[in-house]
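Following this message is one structure expressed as structure tokens.
What you see is the complex with one protein chain gone and the rest in place.
And then chain A:
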Amino acid sequence: MSLIKSSLARKYVMALSGLFLVTFLILHVTINLASVFSPDFFNEASHFMGYNPIVQFLMQPILIAGVIVHFVMGFVLEIQNKKARNVGYVKYKGSANAPWVSRNMIYSGLVILAFLALHFYDFWIHEMAYKYVEANPEDPTRYYHETVEKFAPFWRTILYVVSFVLLSLHLWHGFASSFQSMGANNKYTVGFTKFAKIFAVVVPLAFAFIALYHHLNPITH
């Protein structure tokens, strides 16, 4: 606990939880892409994730804990940072010395949090109800059409796409920043930062593509 009391330790927590969520994104986007290119594989993978006990009862709680730790720590840092300047400037030219994305991580983060609430409602609550409350039998073929149908409403598709833009902005700064927080700034940093920015664009773009694709290609019976 004394570790978390120091400013640097809080940064390590922020960076490690952020990096953990980044690795999760890679898995998530890979499986989702299958829903466009191979519905059968998508069904298989989703079924495996949904019924494998290690995924359900170990990895899923760790992931949820990771998200909670990350955004709660984000709020703690934000509150402390506001307290560190009790009288504000009359004129503060933040754009003169730092990029917008780096100064507004809390806002991109808040949009992602709101998105996660919707996303949980859309998929997770539905899954929990389907499996554990209604106690429906296993159906390894339902995932593809359920997913595609989710993206039928225009409003949901747009909310998802807008959230992915904010996710992109969050990662544009956050991915490389987490390495600096962990003390890694060396001859690889310039190259890695370029990679992190490409990642920050490509991965959210893939998510947005998937949502739009299903919206534009509904299953016709």
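In the analysis below, a residue touches a chain if its C-beta (ideal position, glycine included) is under 8 Å from a C-beta of that chain, and two chains touch if they have at least 3 such contacts; residues count from 1.
Just so we're on the same page, contacts and distances are computed from a predicted model.
**Q** Looking at what's absent rather than what's present, what does UniProt name the missing chain, "Fe-S cluster assembly ATPase SufC", "Ion-translocating oxidoreductase complex subunit C", "Succinate dehydrogenase/fumarate reductase iron-sulfur subunit" or "Electron transfer flavoprotein beta subunit"?
**A** "Succinate dehydrogenase/fumarate reductase iron-sulfur subunit"
**Q** Just to verify: which one of A:T23, A:S38, A:N52 or A:Q80 makes contact with the chain not shown?
**A** Only one of A:T23, A:S38, A:N52 or A:Q80 touches the chain omitted from view, namely A:Q80.
**Q** Can you work out which residue in A:F37, A:Y89 or A:W155 touches the chain that's missing from view?
**A** Only one listed residue reaches the unshown chain, and that is A:Y89.
**Q** Footprint of the hidden chain on chain A, which residues?
**A** Residues of chain A in touch with the missing chain: 3, 5-12, 77, 80-81, 83-94, 96-99, 102-103, 105, 173, 177, 180-185.
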